[in-house]
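Here it is, the structure, as structure tokens.
For this view, one protein chain was removed and the others were kept in their places.
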Amino acid sequence: MLADFPYYIAAWIFLCGLYGIVRSRHLVHTVICLTILQSSTYVLLLAIGFRAGGYAPVFAGISPGVVTVDPVVQSLMLTDIVVETTVVALLLAMVVKAFEKGGTTSPDDLRFMRG
Amino acid sequence: MPSPALLIVIPLIVAGFLEGFRKLIPRWLADLVSVLTGLNNFVLASAWTIHALARTQVYWFGDWYPRGHMALGIGFVMDGAGCAVAALTGLLATLSLLYSWKYAEHGGGHYHPLMLVFLGAMSGFAVTGDLFNMFVFFELMSTAAFALCGLKTQEPAPLAGAFNFAVTNTVAAFMMLTGIGMLYSTTGALNLAQIGLLLTGRHDRLVLAAFVFLMTGFLVKAAAVPFHFWLPDAHAVAPTSVCVLFSGIMVPFGLFGAMRVYATVFQGSFAPTQVHWLFVGSGAVTALWGGMMCFAEHHVKRMLAFSTISHTGLMTLAFGLWSKDALTGLFLYLVAHGLIKAALFFTAGILLHRFRTISEPALFGRGKALPWTAVLWMLGGLGLAAAPGFALYAGEARVTSRAPWTEGIFLIAGVLTGGAVIRVGLRVFYGIGDRGPTDKSAEVDETPETDADSQRIPWFLFFPPLLCIGTAVALTFWPAFTNAAYSSAVRFLDFRSYAHAVYASATAMKMLTAAKEPLEPDLLFGLLRAGLAAGLAVWAVQHLKVPRRLRWPSHLEGSMDPVRSLQSGHPGDYVAWLTVGFAILGAAAFWLGI
Amino acid sequence: MSEKRRLLLFLAGAVGLAAIYTAGILNMPAWGTYRGPYGDVIAGLVVFQRHATDVVNAITYDYRGFDTLGEEFILFSAVTGVTLLLRPESEEKKKKFEEGENPASFQDRAALSETVQVFTTAMFGFSVLFGIYIGTHGQLTPGGGFQGGLIVAAAPMLLYVAENTEAFERIISHPIADFLESVGASAYALIGVGALALGLPFLTNMLPLGTTGDIFSSGTIALISACVGLEVAAAFMGLTYEYLREILSRSRNEED
Partner (left out) sequence: MRFWGAGLLILIAASAFAIVRTDDVRNQVLALSFYGLLLGLMFFIFQAPDVALSQITVGAMALPLMVMLALTRMKHRAALGKGEKEKSHE
């Protein structure tokens, strides 16, 4: 069990992110917690593809045939990182605009649509 | 056949150029190019549907054919169901773009590129055979949708709706990614067929946990209770043409993704268990909840949004039955619901264009001048109640034919959603009864999205709903459509033939003929549903004329405050519900699966 | 819902979520013992098949290049969305803002020393070069279009720090940036269409592969990486500009 602790760290970060969004009192805070939530998937994917004693999958310095860590998860993480930044950019633009229009950054005041 | 990549690539390339040259391209050209691109997608996907019904074909991107059973790249699996859904996407996108011709708000030229990206993403999501690629298209679809949702930036309400939509769906996407990672850790594969083969006969807690993560991701998109809160907020604020795509196809796509992943990845693993009953439960709850909320709503677009929740719940229920007939019915239902819901949103958009408001009390009696719009609206209401003659009825009859006990749920959901639409029709177009109770959401008024003279209703506002209703009726009388749905359903269930198509050469398959259904009891139920829906509507409108003790339908309309305050508009609430829903789904999956 | 009830509700769900996550982890292969074949098969093939040495980039831009196409369009639609949301409103309203009070802006600070200004300008050149280097060697060493593009996009920020606001604005608001952002993603797709025109499946690497270790090796990987780099650089400059547009136009008005 102790050997698996990076996975538990990923789960912990996931819960932290959710907790942050739930208790958030500022919309920018919500967005930042979303990025924390996302970083949980980085840790998970990285931990999955890791091999004890493996080299980075770049054959510039090492000869082909040595043990490397999994390159596919790293490729997935690259995609993941872009997805994160773009969603954050979009969300922040919404927050800015909501502030300019509604004059508030509190999630409690998002209830224009209650009912 | 032209490459299936064109389904995705053409809209994306056109989107890039429209955005890059947006300051030089006049409005009419952007409209024309977008409509033609949508039409091209529809034609291409339809041709592929016919082709795919004869044989399921695989298209490997970058020429990366699998080595043995090891998929090196990303493959599209062109099967009947996927192509048909892509064709429906193309049709609805074309009509939406036609609908927004010339007058609709276009956000400084950004509207068309975003719509085309949205179209391309949904087409890719329908046919992809790779789990991570599915995630990418899911995110692409969502990103375009978030942006489209905030098109009307003049007020804060759209931004609140778009923000909640974005936060919940992004959390869902990360759950999906967690599930993908879990599956990858044990199988080392991302191709759906490959994972499915590796998991066949293997059943442990890891597979179940990954299942729960992936399904939560998809069901948030499919707006299953209690993941549904974002949907009415987003629908109420998005422009009409975007709502059509949201309700008609994006939300059902959440379910379609769940079905695709269940049929390929998990079917071999879950074969001995009863996990699919999970979807029956979730679907039944969602259908009833959505129906109830739908009848209680007075903001017309929100009302239609709740009816989408209800109907997607019915489809989830059909999926959970996991039989050939249920799936045939589901595909018929999906197409028909997309068309009818599109028609209703288009018609609601006409009201918004003409009267500059979309709240039921404010519109009371004002629609008398629009007799033809009234006909469209009432037909849509009957269609939503799955009255005989509409393709929804054909789908519903097929689902319930093998599981008669589901009839009750279909009945209640159909009566409530159809009844709500007819109720609005009676009040708005005929001025019958009273204005009905006002509620807070009905007070939130929408800014009009068109800038034309609102006295005239141009033909391109009228044509799309007419075509949708017409198609929804015509499909019932076209046996080839039912047979195609049946063939697709049989193959959708058959993971062996799917994996065979992916790894071996595609083998030709016969077009199957669906068995004729004994129609009499269903016809009776269909008529009963339509009658009850109309009756409920009349009762609600005329509630002052009936004895006090018999006024309960009007209570269904008004005093639902404790329930409706759950729809709080607070992102924290929604995420808390999402977590709870995840836990419930997980508990059910572990209970049924171990 | 009150905050306390919301937290209680979340707590109930979180316990379930943690339990399910843990149940999954318990059956996952132990950390550091990843077995799966996918990455290893590609790692074994890549030098031979694609003459590239960085396996991650070969996967990103070739084996799973279709994902990256989707990813570029996610970036595209997000930037389009931000531009849509933050677009300036009618002229009349803009004027009202321009008449407003002067907020605490970057302009209020004391002038930076000349040394710092010279240093940051030099760093600007260095960043651009470094970004281009990272962006063009993606198939060989860690890096690639995405990282390179971001570094290039960050370079103008140095000018902002050095209070060379005018040059900063001229760079990030240049219409070419907007154009590249929109068309860069399409260019990627067009490279894929090039393969279709030759009768090959979409996104097939159809260019000569060159010598392993060479900057022009690995066929379309380098080309696609360059397209991505251009798009990313333009996109992030565009994002920066959308946020700063108002503030910049104000400070310019004050100088007039």
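By written order: A, B and C. Residues from 1 in each chain.
The criterion applied here is as follows: a contact is a pair of C-beta atoms (placed from the backbone, for glycine too) under 8 Å apart; a residue touches a chain by one contact, two chains touch by 3 or more.
None of the values given here were measured: they were computed from a predicted structure.
Note on the chain not shown: across the whole complex it touches A, C.
Looking at subunit A, the residues touching the absent chain are 5-6, 9, 12-13, 16-17, 19-20, 23, 25-26, 28-29, 31-33, 35-36, 39, 42-43, 46, 50, 52, 54-58, 68-69, 74, 77-78, 81-82, 84-85, 88-89, 92-93, 95-96, 99-100, 103, 105.
Taking the complete complex into account, residues 32, 54, 56-57, 96-97, 100-105, 134, 142-144, 146-147, 150-151, 153-154, 157, 236, 239-240, 243-244, 246-247, 250 of subunit C touch the chain not shown.
Methods note: only the chains that are shown with their structure count from here on.
Should one ask which of B-C and A-B has more C-beta pairs in contact, the pair is B-C. Annotation: 16 Å between the Cα-based centres of subunit A and subunit C.
Subunit B and subunit C have centres, each the mean of its CA atoms, that are 32 Å apart. Distance between chain centres (mean CA atoms), subunit A to subunit B: 28 Å. Residue positions of subunit C touching 2 or more other chains, listed in rising order: 6-7, 10, 14, 17, 21, 26, 28, 34, 36, 38-39, 42, 64, 67, 71, 74, 77-78, 81, 85.
Among the residues of subunit B, those touching two or more other chains are numbered 132, 136, 139, 143, 146-147, 150, 153, 159, 178, 184-185, 188, 190, 568, 570, 572, 575-576, 579. If you check the complex, the residues on subunit B that touch subunit C are 3, 5-6, 9, 12-13, 15-17, 19-20, 22, 59-64, 67, 70, 72-74, 107-108, 110, 113-114, 117, 120-121, 124, 132-133, 136-137, 139-140, 143-144, 146-147, 150-151, 153, 159, 178, 182, 184-190, 204-206, 208-210, 212-213, 566, 568, 570, 572-573, 575-584, 586-587, 590. Touching subunit A in their complex are the following residues of subunit B: 132, 136, 139, 143, 146-147, 150, 153-157, 159-164, 166-167, 170-171, 173-174, 177-178, 181, 184-185, 188, 190, 232-233, 236-237, 439-442, 444, 564-565, 567-572, 575-576, 579. Of all residues in subunit C, those touching subunit B in their complex are 1, 6-7, 9-10, 12-17, 19-21, 23-24, 26-29, 34-39, 41-42, 45, 62-67, 69-71, 73-74, 76-78, 80-81, 83-85, 87, 178-179, 181-187, 189-190, 192-193, 195-196, 200-205.
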